[in-house]
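What follows is a set of notes on a single structure, which appears directly below.
Note that this complex is displayed minus one protein chain, with the remaining chains in position.
Here is chain A:
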Amino acid sequence: MNGLTFDIAHLLAGGLVLVSFMMLYQDRLFALINVFALHAVVLALSVAWQAYIQDAHHLYVTAAIALVFKAIVIPVGLHRIIQRLGIHRDIETAVGIGPTMLAGIGLVTLSMVLMLRVTPEADPLAREDLAFALSIILLGLLVMVTRRNAVSQVVGFMSLENGLVLAATGAKGMPLVVEISVAFSILIAFIVIGVFLFRIRERFDSVDVGALDDYRGERR
């Protein structure tokens, strides 16, 4: 039984990392958002499994929040934004896919080496969880720095938050309040950035953040 629960938790967390990798090579915005929705679903499953094995019922709430907001509300909202902005045809990666994937592999290796080394006496489940969470955070950051479009930067940021939630649920006894606040902070960030996007759009006719740089009178 113990082996099985561990394996399933491991599988789900590893799945999150895999989906993060999938995000790295999406060059269409709709595809990216779909992958993000998948990311949130896997997160919800992983959190729910943690709730089951830790027998912590409040984590079901976290899983539900992840499922409702991150897998449904936010992707749908982003879909609408993209349609209203008419940018669904844009292809936008700043760095080529090959180097990005290589960098992603490097980052996952780094977080594995680091986490497995600094937590030798921790519970193996939490250890694996933390290592995967760190990989997801780093991959989220990588998504943010390799994209030019503000929408995909928002997506990268939210996948980073997913990593934080994974880390939080992996540790036993994390109170629900913290997770709700994390979830709401993402929601608020989403709203703020959405408003911000429309503002940029109104002013510059584009959501390419490069327009901001052009406005400041600088070269890239």
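For the reader, a short list of remarks on this structure follows.
As a working rule, a contact is a pair of C-beta atoms (placed from the backbone, for glycine too) under 8 Å apart; a residue touches a chain by one contact, two chains touch by 3 or more; residues count from 1.
The rule we apply is simple: contacts and distances are computed from a predicted model.
The unshown chain of the complex is recorded in UniProt as "Hydrogenase 4 subunit B", chosen from "Hydrogenase 4 subunit B", "ABC transporter permease", "Carbon-monoxide dehydrogenase small subunit" or "Aspartyl/glutamyl-tRNA(Asn/Gln) amidotransferase subunit C". Per the touch definition above, the residue from A:122, A:144 or A:171 contacting the chain not shown is A:144.
Screening A:107, A:125 or A:186 for touch with the missing chain picks out A:107. Counting the whole complex, the residues of chain A in touch with the unshown chain are 94, 107, 110-111, 113-114, 117-118, 138, 141-142, 144-145, 147-148, 153, 209-210, 212-213, 216, 218, 220.
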